[in-house]
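One structure is given below, encoded as structure tokens.
Omission of a single protein chain aside, the complex is shown with its protein chains in their original locations.
Every chain is named by a letter (A and B) in the order it is written, and numbering of its residues begins at 1.
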Amino acid sequence: MTRSDLSCERRDGARRLCVVLAIVTACSASCREPAAVTRLTLSASALGGEAQLLRRQLARFAERQPGVDVELRVTPDAADQRHQLYVQWLNARAADPDVLQLDIIWTAEFAGAGWIRPLDRSGIDEDDFLPAALAASQWRGVFYAVPWFVDLGLLYWRSDLLPAAPRTLAELHDAALRLQRSGATRFGLVWQGARYEGLVTVFLEHLGAFGGGLLDGHGRVIVDEPAAVRALTFMSDAVRRDGIVPASVLSWQEEQARFAFQNGDAAFMRNWPYAWVLMQDATQSRVAGRFAVAPFPAASEGRPTAALGGAELAVNAWSEHPDLASALIRFLTEPEQMLERARAAAQLPSRRSLYETGALATALPIPIDQIRRLLDAAVPRPVTPVYSELSEILQVRLHRALSGQQAPAAALSDGAREIRALLARTGLAADSAPP
Amino acid sequence: MNRDMTIEREERRLARWFVAPALAFIVLGSLVPIAATGWEALYGHDLRLPWLGRPFVGLSNFVEAAADPRFRSALLHTAIFALITVPLELALGLALALMMHTAIRGRPLFRLAVLLPWAIPTVIGALIWRFMFDARAGVITAALQSVGAASESFDWFAHPLAAWVPIGAADIWKTTPFVAILLLAGLQTIDPALHEAARMDGAGSVRRFATITLPLLRPALVVAAAFRMLDALRLFDVAYVTTAGGPGTSTETLSLYAFVALMQRLRFGYGSALSVAIFLLTFAFALVWVRALGRSLIGDRT
Partner (left out) sequence: MTSGSAVARLASAALLVLLLFPIFWMLSSSVTPESRLFEARPLLPAALSFAHYRALFDERDFLIPLGNSLVVAAMTTAVVLPVAALCAYALARLRFRGRGLLLALILAVSMFPQISIVPPLYLILRELRLLDTYPGLVLPYVTFSAPLAVWLLTGFFRQLPAELEQAAMVDGASRLRALRDVVVPLAAPGVATAAILTFLYCWNEFLFALSFTLSPDRYTVPVAVTLFRGRYQVPWGQVLAATVVATIPVALLVVAVQRRIVAGLTAGASKG
């Protein structure tokens, strides 16, 4: 090859490269241009029947709002992964998704960071939504999200071994002990004791049973008060002294607890409503048709408590179509759409009126009167932007106490101190000026 | 004489233009950002708590880091990982280079075996190794179980120490070829006549290796060790993909912790302080090696 051949080759190559680059850049630019249709993006969970249901509902919305197309953006199912993705998008000020499905414990965090838009109070039926869910949708008196569906911590109990649900904590304890000792079941009671968020929800129910709490009405830390210590001592004794709760729960999440109850190994289980349908499947479950639910019972000083979980819908602060996004949220949280969701995905709606009418009775697998009692017992987790750090502190301390590494009183006192320090250094302490 | 000076001036002018774009990228793309990171490290900047603003906190981020047990463990993890894997990579790389150097047949196969792991993206390689070590599907777990070396349900990724093995394997697999290529270059500069002479004097292969090959290979070994050490200190990709720092934080490296602090916790001030710490650590190494390398690259003309 001569010198000139090589240089010609190189020039041709360079020219070709430039052409390719130009085409590619042009394509990428044009691909991002919106068509005449306004495009909204909704980020929500699409587990099981949810995807089909949502697509149906979104199509209905598109019919109502001509010129609007809603795209469903699927996100990972694991809560912490979805949370991380949201944090990444919103922190980077991405304009989409326009509407986000938030876990109920994220709203305050996202609101405090300025990532979601305040919502117009007048567009929200404050009388109809569950008060506990509404409490979690606000931050500093402003609404930032609308409750969509709720989850409640329940006590599952073996209706073939007991005549009725235990009405007090003492009854629960005694029944568990009796059934275990008699050999009717291997374990008395099982719950989620791994070092994760689920443990905090279990603790919350025990707290309510003894009249304690994490933060009081003024936002002060009360998790080291006597009532809380009694609650944690009860849990710890159940595992370590009486043995009605097996030590292996310390590595269990929802599914492991469900397997234990489903195989007939436990007389009582604390879990979420999702387990009901799965355990009624006679091909997999040994307790199909032989269990019922009730709120977690209380001791004398407390009241039955159900930890509140669930999801809310919020508008991205950088959305380019905030009004349309709000309209989409109003649509999805309408009674009809919620009813459809209850039927298709067996999820509990967040509107109280739906529980009064008979419509839900056939839609949900769990008997409606049992659910009504649970709704009255619903308690949200602390509504604060630093809830995830707070929860982590609590998880570590609770787990230490339950595994015997620290006495309950000491664990809670250390935890309270750390939480107070957290609130102080983030300017969220009860007595500091509001952000 | 005049012509020389004009040429020299013209050369210098030309050089300035030629060097300018690269210099611009270096300055704007890394020097300015590094300085900015150092500056950011002096502020408290939590992107999730905008109401706290961005107050000047001086060195308190660094003080917090020094007392932070998670930072200290990350430092320990990173240092130990580097000290274990780098010698292994050097040894395996040397073995590979020797084989490639002396191979008569199968050279293309060697070249392939060397270049493929090196060319495959690091995260891809890490995923393959993660799959191979998987408790259920992993072929390595299965192989160990079949010879009885591992229990029924051994999960590498659930043990704080065992989780390092897949990381180390993935890293060594990916980087040994690079070391081998560097050392091969060194081997190829050794005059075969030296070996001939020694062989005629009756020296065995081991003796020749120790007295001729190793000493002459020292510069290349030093270069390889430097590059590998720096990469090991900066380890991110393999750790993130293989274990994400888990279980808990027991396989968290320095870069991974800084990434978590920055992009997941959004504590930009504190994360910047961590990044500065990592930078200083690698800078200390770089300072030593760059002078050695720079001198060798330019030669004696400066």
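The rule is short, and it goes like this: a residue touches a chain if its C-beta (ideal position, glycine included) is under 8 Å from a C-beta of that chain, and two chains touch if they have at least 3 such contacts.
Not measured: the values here are computed from a predicted model.
> Looking at the full complex, which residue from B:83, B:116, B:158 or B:197 touches the chain that isn't shown here?
Hidden-chain contact among the options goes to B:116.
> Which positions on chain A touch the chain that was left off?
3-4, 6-7, 9-10, 17-18, 20-21, 24-25, 28, 47, 76-78, 81, 88-89, 92-94, 96
> To test your reading of the contact rule: which positions on chain B touch the chain that is missing from view?
Contacting residues on chain B, toward the hidden partner: 8, 10-12, 14-19, 21-23, 25-26, 28-34, 36-37, 40, 92, 95-96, 98-99, 102-104, 106, 108-125, 127-129, 131-132, 134, 136-137, 139, 142, 173, 176-177, 181-182, 184-186, 188-189, 205, 208-209, 220, 223, 230, 233-234, 236-237, 240-241, 255, 258-259, 262-263, 268, 271-272, 275-276, 278-279, 282-283, 285-286, 289-291, 293-294, 296-299, 302.
Just so it is clear, only the chains that are shown with their structure count from here on.
> Contact residues on chain B for chain A in the complex?
46-52, 263-264, 266
> Would you tell me which residues of chain A are touching chain B in their complex?
Against chain B, chain A makes touches at 84, 87-88, 91, 109, 112-114, 385-386, 426-427, 435.
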